[in-house]
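Left out: one protein chain. Kept in place: all the others.
Right after this comes subunit A.
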């Protein structure tokens, strides 16, 4: 940390930023009426090539075969996309069904049922999966795995072992330079909603821009090199969207949250590099990958070159430390269709499956790519974050090849008043909480 000699002026640390969002941008894509079969094919091919290269080390005595080429009783390996048949998954056809069967009440937050079963599919065919090794509660539709087992008499496939793609290769973390540099993550500001307290965010902005505290506090704030806002920065009141044309009064009410956000972001952008990602409630497109929020929404902050509007998912490098993260839609979707102890486990699973959003396009909106799958994780990040979660959670995940990944669940700021600070030097993570309640 540099201190200006004599006059006590603190200099903010700086980092070299490199954006890796190119694969998430869809400006060059042209929609020609293609269906989602194309992206599934691209995903299957990409991951099957990868899994086939791992087969010799996994089961050297066996080779892969197509689903249609299975022979009864013969041990073999099949590679394909998993499909999970879920009884409770909402289907548009339910509206048209004539019988009102006494189906169990659908819980809105999770559609799992003990009767769910898995099916493996490749270009040639599908086969139902049996066995205790592959739990339907853990898997979701859209993940690509290699399975070792044999076909049973009933025509199902009895699974004996599973191979996931595993963590990709990771470039080693740059050497410890001895200087602490911090990245601040915040998400779920929800400006415009009734639960957001503007004081909390103003306190946050004042703290990180160094307008608060004594020299020691300001010194800590001077070490912040990047702010990442991971989605859901605004929330529009749904009441005005009732299918009628908006009157001018409603229209001006609609733009208030964004204007308020812009004022606050200008304060941040004036001093620190800022990345803002779109979320589920932001004025961006619905399908993943969400495109950057338009610059015209931020007339004040976009004037600064420190302001960067980014895609969701967002990938970037800061001083050669690789970051990858989303605004939460992918993990929330996994939570609806599978089970885990906590959100960090979902993060781990997506890394091990080497795919950011396996449920896209099945239950998660997604652009119908034809020749690539941008959610495939090519290089292992050092920091993997997800925004808009219930609470702050973090862990350090270790891979089989020596990869080390810091997993971060960023809580919703409007509800918890908590942001996350990450030390670039050693990947240590801290919670930064703000409160304006003075308890009795």
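Assume a residue touches a chain if its C-beta (ideal position, glycine included) is under 8 Å from a C-beta of that chain, and two chains touch if they have at least 3 such contacts; residues count from 1.
To be clear about the criterion, contacts and distances are computed from a predicted model.
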{"item": "Protein that the absent chain corresponds to, by UniProt name, given \"AP complex subunit beta\", \"28S ribosomal protein S24, mitochondrial-like\", \"DNA polymerase delta, subunit 4\" or \"Gamma-secretase subunit PEN-2\"", "value": "\"DNA polymerase delta, subunit 4\""}
{"item": "Residue of A:52, A:124 or A:218 touching the missing chain in the full complex", "value": "A:124"}
{"item": "Residue of A:18, A:35, A:63 or A:110 in touch with the missing chain, whole complex considered", "value": "A:35"}
{"item": "Where the unshown chain meets subunit A, residue by residue", "value": "32-35, 37-38, 41-42, 45-46, 49, 123-124, 368, 370-371"}
